[in-house]
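Every protein chain but one is kept in place in this view of the complex.
Up next is subunit A:
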Amino acid sequence: MYQFNSKYELKSLLRNGWIQLMTLLLLGLFLFAFYNGNEKVDKRKNDIQAAFNEVKESDQNMLILLDSVQRGMEVSASRWTIPTKPMAVGNYHPRVAAMNPGPLAFVATGQSDLFSHYIKPKASGDDMALNFTEISNPVQQLFGSFDLAFVIIYLLPLIIIAFTYNVLSSEKESGTLRLLASQPISMRSWVFQKMGIRLFWVVLMIGVVLILVSVIIPSGVNIVELLPVFGVTLGYIFFWFALAFAVNLWVGSSSKNAIALIGLWLVFVLLIPSVLNQMGNALYPMPSRTLMINEMRSAKAEATKKQDQILDNFLRDHPEYAINDPNQNRSFYHRYMASQQLVREELQPVVGRFEQQLQNQQQWISQLKWISPAIIVQQELNALAGSSTKDYENYRKQVTAFAESWRQHLLPFLYSNEPFSTDDYENLPEFQYQRLTSDTTLISIIALVFIALIGVILGFLKGVGSQSTEKFITQ
């Protein structure tokens, strides 16, 4: 049966104008999503490159100034910006801490349009945490990003529904069902095979698009790197086909099937993710960001009042600075940097509360994501693209650590009252972003296939001799 089903189903698909239109739409949507995602990645790369260029230019000026000062020449620059002062280097010539996009960044925008991709942490800056504030574009939030993840999660199921909602019912409505049912075949197997052939068609289309993309996209992504994306997509497609298989056997007429499948789409793609999100917010509400800023300001104001005392305590804790410094000059930055250390320690619980709640929310969604394949796919594609909440949290932690090493590199110059020189330039720390690798791809694919198998089993459980089946064939 399979040989004839596949031969003539493919022939019918090729001769069916509606299916041809759907196929073209599918190809068009995928290609546009790839193009759109790639444009965003290019913009991100360009922004990061511009930041690096800016730093390069600023460094050249710094080196010229340093060279002039070291030669004893007069320089026309404000006193506090002359880079022999370590704090001038730390504040006016910061390094770029960039989160370079990975090879699959075009797949899912994820959190990338909400957070910054590069930060220049200053030695005395305490506002860096605020750079991670979500900057939401209301238009973007309303429509979402038209990236590959959007096409796969939201639009692909609709196309699959259009492909599959009437596999069995159309046979009844066109009058071929009775002739089919009079053949020595199992109707469930027949529907299963037809679904399988349409599944093959959709997978073939997506495979063709991925090959096209690996050839077209200039960023050099190769087909092997795309395989995990293909695997996750395949699992999701399998889930929707399995659902359509069960609905075809359990529900009935084409209109009822279509309504049932659209209803399931609403539940799995929109309702469950929204409800989980809302419940996450309700169970683990994020502390007020305004409150955090106020607490930061109060802590700073308190610290400023006690700067002299703080500096004394700091130097007591760091006697190496006092010993190596013959003149013991103490300026604003000596007091300020010492107090900043204290402010950071005092703010740790406030920042910690934020981090803990964010972690709780993520854990809540991670635990319950298995009830909606749409969430599984969204999280997996974000992880593969490197744009998940986890990725940005990882980036934030790396930037915070780098900011600390930047400060710690310059503090000995400050407290030892040592001037910064051209020789020291080479030793300035540089930020290197360490990308997370997704280790859940295989588990996600297995989970999707497992959920899909439930749909297939449900379909096969439909009793052929049941009264509804009798009615379906004979009425």
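Rule of thumb we're sticking to: a residue touches a chain if its C-beta (ideal position, glycine included) is under 8 Å from a C-beta of that chain, and two chains touch if they have at least 3 such contacts; residues count from 1.
Keep this in mind: contacts and distances are computed from a predicted model.
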item	value
Candidate names "Carbohydrate ABC transporter membrane protein 1, CUT1 family", "ABC-2 type transport system ATP-binding protein", "AzlD domain-containing protein" or "Cell shape-determining protein MreC"; UniProt protein name, chain not shown	"ABC-2 type transport system ATP-binding protein"
Sole contact to the chain not displayed, among A:A50, A:I185 or A:I223	A:I185
Among A:S78, A:S174 or A:T290, residue touching the chain not depicted	A:S174
Missing-partner contacts on subunit A, residue numbers	1, 3-5, 7-8, 11-12, 15-16, 174-176, 178-186, 190, 465, 470, 473-474
